[in-house]
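Got a structure here, written out as C-alpha cells. Questions coming.
Below is a slice of the complex: some chains, not all, each in place.
Which chain is which? They are A and B, in the order written, and residues in each are numbered from 1.
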Amino acid sequence: MTRNIQVSELDRQAVEDQQVEIVERKGIGHPDSICDGIAESVSRALSQLYLDRVGKVLHYNTDETQLAAGRAAPAYGGGEVVEPIYILIVGRATKSYEQDGRQYELPVDSTALAAAREYLNENIPELEYGTDVVVDVRLGEGSGDLQDVFGEDEVQVPMANDTSFGVGHAPLTETETIVREIEHGLNGEYADENPVVGPDVKVMGKREGDQIDVTVAVAMVDAYVENLEAYKDAVAAVREYALGVARERTDREVSVEVNTADDYEEGSVYLTVTGTSAEQGDDGSVGRGNRANGLITPNRPMSMEATSGKNPVNHIGKIYNLLSTATAEAVVEEVEGIRDLQLRLLSQIGRPIDQPHVADAQVVTADDIEVEDLEADVTEIVDEKLANVTEITRAAIEGELSTF
Amino acid sequence: MTRNIQVSELDRQAVEDQQVEIVERKGIGHPDSICDGIAESVSRALSQLYLDRVGKVLHYNTDETQLAAGRAAPAYGGGEVVEPIYILIVGRATKSYEQDGRQYELPVDSTALAAAREYLNENIPELEYGTDVVVDVRLGEGSGDLQDVFGEDEVQVPMANDTSFGVGHAPLTETETIVREIEHGLNGEYADENPVVGPDVKVMGKREGDQIDVTVAVAMVDAYVENLEAYKDAVAAVREYALGVARERTDREVSVEVNTADDYEEGSVYLTVTGTSAEQGDDGSVGRGNRANGLITPNRPMSMEATSGKNPVNHIGKIYNLLSTATAEAVVEEVEGIRDLQLRLLSQIGRPIDQPHVADAQVVTADDIEVEDLEADVTEIVDEKLANVTEITRAAIEGELSTF
C-alpha cells in the first residue's frame, strides 16, 4: 500500500533567514531535564525487563516523574544539602504475567528505582542518592493487555490507538547548533576537565538579524570554588569556552553572558552543592523542557507531547516525534538544496503506524532549487523511514536516541 | 521612555488559509487540566492570603501539581473508585513574615489544600474529596524576599528577572473556535442538562482544506447510564450537540466522531465513575496540556512555559503569555483588516516588564490592506496594554483570566 507522503513548499522563510530567532536548551542537570532523564531511563529499564522475562514489551507508561526541590546551604569550599530533593516516579506498568498457567510477578518498582539511581549517579554525580535526593515510586497497575508487537521472535507494526502528531525539523540553524553545542560541550569535555561546572547548564540563544546573543547559566559546584575570585575566574573561563564553541559555528557577531543574575557586591552568585538548582527551590517535571530534538524553538511548530518515559513500542506521539526528527535529519543529509525542512506525521486511529494519515514534508529550498527537483528523493527517504518505523522502537529501548 | 514595538508582515499564510490545521483542547476534567486548574487556584488563593495578611504578594510558585491516577470499576447504573487518585501539590511559598519585630506564620499548606478541595468540588463534582482523591502538599520554603510590587498601597511595575518569552494570537480560526466552543458547551450548558457527560472532555479538530473533522472523547458518568443502549444514546446526543456547535461557526464541511475507541461488541466503552480518566490510569501534570489561550495549536508558535500556578506578580513567562494573548485579542477587535496576528513579547533582564526587549506584532492582513495602514493603531493598543501590565496581575489574582 502506498503511503500518503506529501512534499510541498513551506509557506514561510527559513528560520535561519527570519529576523528574530529564540532558542533554548535546558542542560541535563536542569530539574525538568532530570525528570525527563529519569523517566526515559525508567522506560528503557522496563522495556528491557519485559523483553528479558516475557520476551516482549508489556504495557507501561512512565512519563510523569515529578521533582520537588530541596534546600541547600552552599559555601565556598563546600557546603551541604539541608533538605533533600524529593523525586516521585509516576506511571503505569504491568506487574505480573502468566506463563504456562502460572502467574509471575515482575519487579517493576525495584527496576524503576534502580534505573533512577543509576541515571542520577551517572549524570548528577555530586548528588548523593538516598540523602541528597529521595526517590519514591507510584506505578499503578496497567491494563494487562499484552503488547505482542515488539518481541524477540517477531516485530510487528502496531496500530495507532490515538490521533497524534509528531513534528521534526532539519537542519538546525546556527543559533540552534550553538545553543546545543555549548550545552553539550560544557557538560562533556569541559566538565571532564573542570568539575566546577555542574550539570545544570541552561543556554538561551537570541538572534536578531546577524547578532547572536547567548546567555548561559551554570550551577557552579561549591567544593571547587575557593572564594569569590575563583568564582569569577570560573565564570570567565566558561564564557571564553562558550564563545569559542559559538565562533566555530558562525560568522555572525556573537556575544556570551554567563550567570547574569549574579550580584558580586551583594555576594549573590550561582553557587550550588550538587550542581543543580533542584537543591535550591527549582522544581521540575517531565515534558516541560526540551522537545525531542533537545531544544526549545518557539520559531518552529512544536509538539506538546512529552516524549521521555513513554512506551516506545506503541505510544504514537513518542514514536512520531522521534521518527519525524530522525527522518528530517536523514533527508537533509542526503538531499542537497534544502534550507529548511519541516516534517509532520499525523496518525490515523486503527491503521498501522507505518501508514500515517499524512506525512507532510514542507521545505524551503535553496535559491536555485525547486521543490519538484527534490520531491522524489524526499519521498523515498520518508517512505523508507516509515517502513522501518520499528527501528525507532529498538533504538529507543537501547538508548541510542535522546528524547530531550 | 518609548517602548520597542514593532509591527511587520507575518511571513506565512494565515493559519485559516493553510492546507492542514490541527487543534486540540483538553477539557477541565482531563488529568493535565485538573493539575493546571488546581495549580492556578492554589496560586490565586495564596496571592489572596498574602494580600489579606501582609498587604502584598510574597514570593511563591505553585506550578508543579502532579496527579497519579487511581483505579475504578465503573458499571452501568453506578460503579466505584477502587484505588483513589493521588494529587501532590508541589512548589515554593513564603511561610512567615515579620511585622513590628514579630514573626507571624502563614497557613500556606492549609490554604493550598483548601483551594484544591474547593476547585475539585466545583469542577469535578463526582469526585469525592478524601476518598476518591487524596490531595497532599509539598510546598518548600521560598526565599524570604518580599515582593513589594503588588500591594494594597502601591502598584509598581516589577523588573524582569529572566529572559522569557510570551506569544499570543488572534483571531482564532474557525477550527480553533469550534474546538474551544464544543468543550465549553459540553462542560457548560450541555452538562447542566445532561449530567451523564463528565468534565473529562477532549476535543481534537483537524482541518484539511475545507473539511473539518472533529473527534470528541467524553468520559461518561456511569451513574447516569443504565445500559449499553443508554450509552449509545448519550454518545449520539453528544455528537448531535457538537455538530450543532460546529455548524454555527463554519460553512465548511464538518464531521464529528465521539468516543471512537469504543468497541460495542466487546462491551468496551468510555464509562467512568467520576467523569475523569484520572480514575482509570491516566496521570497528569501542570503545563502538559492547553496553552494559556486554552488550546494546543501546533500550527502556531507556542511557549513551553507553564502558565498555571505561576506567581502573577513577577513571573515574566506567565505575565507575557497572558498579556500577549489579551493584547492580540484587543487588537483584532479594534483594528479592522487583520486575518492573523501573532504577538511576541520578549523580556529583558533588569528592565521593567512594561518595557520588553521587543514587542513584535506580526500580521497577515486582509487582501486590500497593507501593514502600514494598521501600524499606528496596532502600536497604540500594544503600547497601552504594556503600560497597564499590572492589570494582568490583578485579573489573574481575581480569577478573571483563564490560564489553560
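Criterion: a residue touches a chain if its C-beta (ideal position, glycine included) is under 8 Å from a C-beta of that chain, and two chains touch if they have at least 3 such contacts.
Computed from a prediction, not measured in an experiment: that's the story for all the values here.
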Assembly size in copies, with 2 chains present: 4
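Assume only the chains that are shown with their structure count from here on.
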Subunit A and subunit B, separation of their C-alpha mean positions in angstrom: 25
Partner subunit A, residues of subunit B touching it in the complex: 8, 11-13, 18-20, 22, 61, 63-64, 66, 68-71, 83, 86, 88, 90-92, 138, 140-143, 161, 163, 165, 167, 204, 206, 215, 260-261, 281, 283-289, 291, 296, 298-304, 306, 344, 346, 349, 358, 360
